[in-house]
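Yeah, one chain of the complex is gone here, protein chain that is, but the others are all in their spots.
Residue numbering begins at 1 within each chain, and the chains themselves are lettered A, B, C, D and E in the order written.
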Amino acid sequence: MELVSQLVLIAVSAAIINNFVLHYFVGICPFLGVSRRVDMAFGMGCAVTFVISVAALLSWLCTEYILRPGAPLTSWLTGNPEADLSILNYIVYIFVIASSVQLVEMYLRKFFPPLYKSFGVFLPLITTNCAILFACLEIMKHVSIGAGAGAWGGGGGEKWGLAAAMVLAIAGGVGFTIAIVIMAGIREDLDHCDVPKPLQGAGITLLVAGILALAFMGFSGVDSNLKKAISPQDPPAATATTPGDPTEGDPSP
Amino acid sequence: MKDSYLGQAWLVLSLALVFGAALAGVQAGLSGRIADNKLNETYDQIPYLLDLIDDDGNVTVEITVKIWRTPDDKLAYQAVDPNGQAVGWVIKGVGPGFQDRIELLIGLDPEAETITGLFVLDQKETPALGNRILEDWFREQFVGKDATKGVVVTRASPVAADNEVGAISGATISSLAVGDIVNAAVKDFRARKGDLELKD
Amino acid sequence: MTVAAEGTAKLPAFQRGVHPPQGKVFSADMPIKSLPAPPQVFMAMLQHTGAPCEPTVKSKDEVALGDVVGDCDAFVSAPVHASISGTAAMASVATLPNGRHVRTVPIKANGEQRTGEAMIDDVLGGEWSTRGIDAIDPDQIVTATRDAGLVGLGGAAFPTHVKLTRNEKTPIDTLLVNGCECEPYLTADYRLMLEYPAPVLAGALLAAKAVGARDVLIAVEDNKPMAIDTLRRAVRGGEVRIVEMKTKYPMGGEKQTILSALGRRVPTGGLPLDIGVVVVNVGTAAALARAVLRGKPLTHRVVTVTGPGIHQPKNLLVPIGTPYRALIDFCDGLTESAGRIIAGGPMMGFTLANLDVPVTKGTSGVVVLTGREVRQAGETQCVRCGRCADVCPLNLVATKIALAARSKDWLLAKRYHMAACMECGCCAYACPAKIPLVQLIRMGKVQMPRE
Amino acid sequence: MTDKTDKPTAPAGPVTHVAPSPHVGDRSMTTRRMMTDVLIALALPTIAAAIVFRQHLLWQLLGCVGAAAVTEALFAAARRKPWSITDGSAVVTGVILALSLPWSCPWYVTGIAAVVAVVLGKMIFGGLGQNIFNPAMVGRAFVMIGFVGAMGAKAYVTSDPAIDVLTQATPMTVWGSEEFPRLGALFWGNTNGSLGETSAIACLIGGLFLCIRRTAAWQIPAGVLLSASVIASVVDLSSGETMDVLKHLFGGALLFGAFFIATDPVTSPLTPKGKFIFGLGIGSLVMLLRLLSNYPEGVMFAVLLMNGLVPLINRWTIPTPVGGPVPVRKT
Amino acid sequence: MANDGPAPLERFLNGILPENPVYRQLLGMCPTLAVTGNMKAAMTMSAAVMFVMICANLITSSIRHLLKPHLRILVFVLTIATFVTIADRVLAAYLYQMSKELGPYIPLIIVNCIIICRCEVCASRQGLGAAAFDAVGQSIGFALALASIATVREILGAGTWFGITLLSESWWPVWGIMVLPPGAFITLGFLLGGVNWLSMPRGKKSAGCGVR
Partner (left out) sequence: MTLVLIMLAAGTMLALGALMGYVLGWANKAFHVVVDPRIEQVNEALPGANCGGCGFVGCGEYAEAVVESDTAVDLCTVGGESCAAALAEILGVTVEQSWPFRPAVHCGATYAERLKRSDYRGEQQCATANIVSGVQGCTYGCLGFGDCDRSCTFDAIHTIDGLATVDYDKCVGCGACSKVCPRNIISMVPFKIEQMVVVACANEDFGKDVKGVCKVGCLGCKACARASDLFTFTDTNIPVIDYDKYDPDQMDEVEVALAKCPMKRLAKVGKPSDKDIEGVAGEDAPGVVQVDFKTTVDDTEWHG
């Protein structure tokens, strides 16, 4: 039950509340580039979700068994339980991502030419899609260091297992897909709008993304309140309050 | 065939070798300093959190810090005066704020019965509103509160009861979040104090 | 089979659609009169859906009323007959109201012309015996129809013999005679049903015989109670049912008539034939009777000349090929306030700038509107209110199609089923932004690259 | 092809013009008329607001409408496009924005909200009819996030009781507590809140007027209210409260949003089915945000989020033509 | 084609405006949006990018003859990741607070398209000198772009510039939104529009300012 609620929270948070694109600004390049047609955007979203999952799996394995301080493989090799290879984190992740993207690309080109053709130039772009490395880094943070390491109370520090890592990756990919598909839908409509010339293309896309980010800010707090709702007894509340209580928030529309 | 595959990759291999070694060198050179940075972030605050600073900003008691930890890696910093007498504890608390996570350092007396200080390590609250949790008047409200009962954040002003803390007007969620984190961390720490063992 | 008892309950109308102002008062009470033969007529070689005709007369050939002046071998086509007696002139090209270049054969009148009551009697009057129809061979009816150059007189001008030709694969069970005349202002069909129900009924039975339909229905909108009465009296004891339809535009569109009268849907891109129905207009039915029973080709048709912009609105029996100018002059010309001359009804008709173009077989009326009736508000931005979608009888989203056509986004147009549109004009009628939706969609259909 | 025997009447007659069919139009409805309808309908909440908030309403209204109109005029001039205040869109945006602001909103916040509403919400998309997001809500969201101090709960409350409702907290911020106003107060509007939202009855009557005039599609408010009440009832059942549904419906901006904000035709789907889905989405999101987010009210965010989804809803609700889809033609 | 490329100086200048990585090539958008909340962070980021770009360009350029097509990207990211790690550690050691603030965006330099793009387009085809000039030009262009965005966001959002108070809070209500994600998107959107607008009369081709 604990695990399930953790996973649900990770998923909701990554997909919607702290959307990769609209909150963390990762994956902006494809978000701007491949958001012209809904079908293409959806394809790109699926490709990213797939690659992100593969990369997350591999990087979790690497981090857990090799890279984190005191990882079993490293400790065994050196005989030192504190051995720390985390310096290699970035280089290993990007290595894994780059190779797996290239592998997927070659595989698609060979066996699914139509799919390959419709992604066109954007498949190589996935290599440089920050969203994927970002997911790896998030996982690293939770696996090797543990967010808020050493902290007391229920506020963090749980180390993530493989399931959590995969959920984060997939939900992040889904969040990316949601954002890019919405954007593509809007941009298809914008084709018929009289957008001022200097703003056409990337300019208007960024502005629309800004408005979407504004709208997504409405979700702030849904994760922590959801957590409270799922496990209400967990942390002792500072006051007996309900979620929609007095706040810096907005009392109306 | 195998040879040729690896043969093609000789550049990657040699680069990997060189870069791996170089990075390890960098790590070896800088890791100590980085670790110190991390520790100092906490250490520097300990005198303030344990109220060991006089009005002129001088440290009144020379302390050394012992690090304790539970089997599941929760850390507690114990300040010890030159006589070997414990001066107080500093623990970390983390939790969700209005926007993102808030990280706090909480100072406690040696028995962990009174809160002696509060410091915000990290936050991303709304500028000019939620981030007023950084302000001294807000944090100082926590000083002297009974850690056994826990604080209650209230919108009423002036605060009525002993363990009440006045919320920042308009930023109740952030204020509440701080209260929640403090309570959770203190409660947890008090419950698990027995599990602590001294880190080498 | 008794008729009066049936059909008293109104049938449910098709969904959506609009209710434009009727405007039928101008000419509803004007009996059909014969237009005197004009000094010159222009026989257009393409007056129907299908292949254009080639002139069969040379310059200076003498032709008599009813002589073939143009013909074509194609199945989907119909010959053109001289509507007056006279001398053919050199074929030239005319631009018809729909913007299409068509070869025409001018015929200059000479000698005595049949006109007035005599002409009306010849075309519509007299006895129309329905006895003996059973004995007529269906093929004979089809042949007579083809030879008479009969096309749908409701507007689309689809060659009638094509509809009447039996097809083993799609047996026809119902013949629907369309007397809805849903276009505002027009009263040609109404007057025909009111004054000469006999040829209409005879034609209906002949058509039913030709296609082998068991059910014969005449659908009339309920804003023409007198016509319904007249027809009911005329069919007493017969096999024809008169069904009363709700008044709603475009009830006269055959897809809507069939849907409302029979509850069947014509597949998009298909014909009523596909669902076992044949629809003929009342005028076509009358002309069919004339062609089969009297052996006369289609040379005249009833045209309503009406609208607030005309001095003396009339329903006229007009030789096909008469220039519009002659019709308007016969009705005492345009008033000073006339602003727009429309060939056809105001919902689907075409404006005329040049009055020297000829009336064709599909011309059901000339409506002259003044500045008051035609829309004055300027076009504004589409506010995506969706009213066009609310009124489209075919359930399309006109604004998307039109805007896609405007920016030549054929993928989008196709996604919104542009090709299904029948250009009835409901969307543009209802559009609060006054966007020429129908025009844009027509343009899109013309311009969309065909695969 | 002229013929000398023609009588001179026709050629010498009136000047006619050519135009595409149809040649008659429904003159009872124009876009301007729609805007006027919206303004008429908005009059009720405005009057209710005037009764409750008195002069505060006037300042916000003037500020918003004025700033919106001026900005739109300037932007149009900069793009060298014709602009006319009579198309009403600037006024409608201004009024809706004003009615959604707190009474105490400082002048610069009002101004920025109006400018952002017009520029970011509308003009950059090409102006009237082409915007994706509801302009008033874009403006409001911008200042909501940007100037929390001036827009948050404390902006609504004052200890100086010149106007008595202003001493109360807004209903949604005191949800579930003793301070929550009675249903009657919510119904008539004798509560605190954003200017236009307090009176449920005014919003209802104005909204019904819009729906009857068919200026607003009834499917949208129906969808909003349906999904919101269903979710509220479920929450009711699980919590044992009974009147929460009505509190949810009458409290906060739900009615104002459902009838005046969500029904903006430009930013809602085209087909009736799409409109209903859109309404359902807004209602559910509003309840989700009310129940779970850090904000006590979620109409603004819900509308903006669903606005973003409108192109996709349109795409998924393309109606099938009567008679089925166009067959693929063989060549 | 490799021989008649632009002169080094031209390459250097190109990076600053005509081929500005942010405004013209729309590359490296993630850090552009994420770290421009204030000038200090933006400038630290720019410095890190400059360091990595120069080093990566030099290395790539010097091994350009040894590259195999299917391993090319691998070599690039390997090189870049190494220098990014170095930059990251140096920051953590000497500018600890800044490194905390920049968080994951320093490692994300690895996938900054600008650097990979320059490696691909320029460094892997050019000599050391050209590659270096190109890297410096591009990174200065990047820094300028970041500075422009950060200036707007910091001044409006906090009333400060490099932490120095320009607009006192007593009379200047800060625009909280500017330091939040929507503010980043909106600022960059308008600045991009502004840059396009300024350069419109001169070049006809700027009409399609879209992404390639």
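Just so it is clear, a contact is a pair of C-beta atoms (placed from the backbone, for glycine too) under 8 Å apart; a residue touches a chain by one contact, two chains touch by 3 or more.
In this text the structure is predicted, and so the values were computed from the model without any measurement.
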Touched by the hidden chain, restricted to displayed chains: A, B, C, D, E
Which of C:Thr49, C:Thr247 or C:Asn395 contacts the chain that the document leaves out: C:Thr49
Touching the absent chain when the full complex is considered, from E:Ile16, E:Leu71, E:Ala92 or E:Ala158: E:Leu71
Listed residues C:Ala109, C:Ile136, C:Ala156 or C:Leu271, member touching the removed chain: C:Ala156
Hidden-chain contact residue, picked from the options A:Leu7, A:Leu88 or A:Leu137: A:Leu88
Residues from chain A at the interface with the omitted partner, ascending: 66, 74, 77-78, 80, 83-85, 87-88, 91-92, 95-96, 99, 102-103, 106-107, 109-111, 113
In chain D, positions touching the absent partner: 1-2, 15-20
Absent chain, residues of chain B that touch it: 2, 4-6, 8-9, 12-13, 15-21, 23-25, 27-28
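Convention: only the chains that are shown with their structure count from here on.
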Chain ID, smallest distance between chain and overall C-alpha centroids: D
Chain centre separation (chain A, chain E; CA means) in Å: 22
Centroid distance [mean C-alpha coordinates] between chain B and chain A, Å: 27
Rounded Å distance between chain C and chain E, as computed from the means of their C-alpha atoms: 69
Multi-chain contact residues (two or more partners), chain C: none
Per-residue multi-chain contacts in chain B, two or more chains: 19, 23, 26-27, 98, 126, 128-129, 170, 172-173
Touch list for chain D against partner chain E, complex: 106, 108-109, 120, 142, 145-150
Contact footprint of chain A on chain C as seen in their complex: 403-404, 406-407, 409, 412
Residues on chain E engaged by chain A in the complex (per definition of touch): 26-27, 29-30, 33-34, 70, 73-74, 77-78, 80-82, 84-85, 88-89, 104, 107-108, 110-113, 116, 177, 180-186, 188-190, 192-197, 200, 207-212
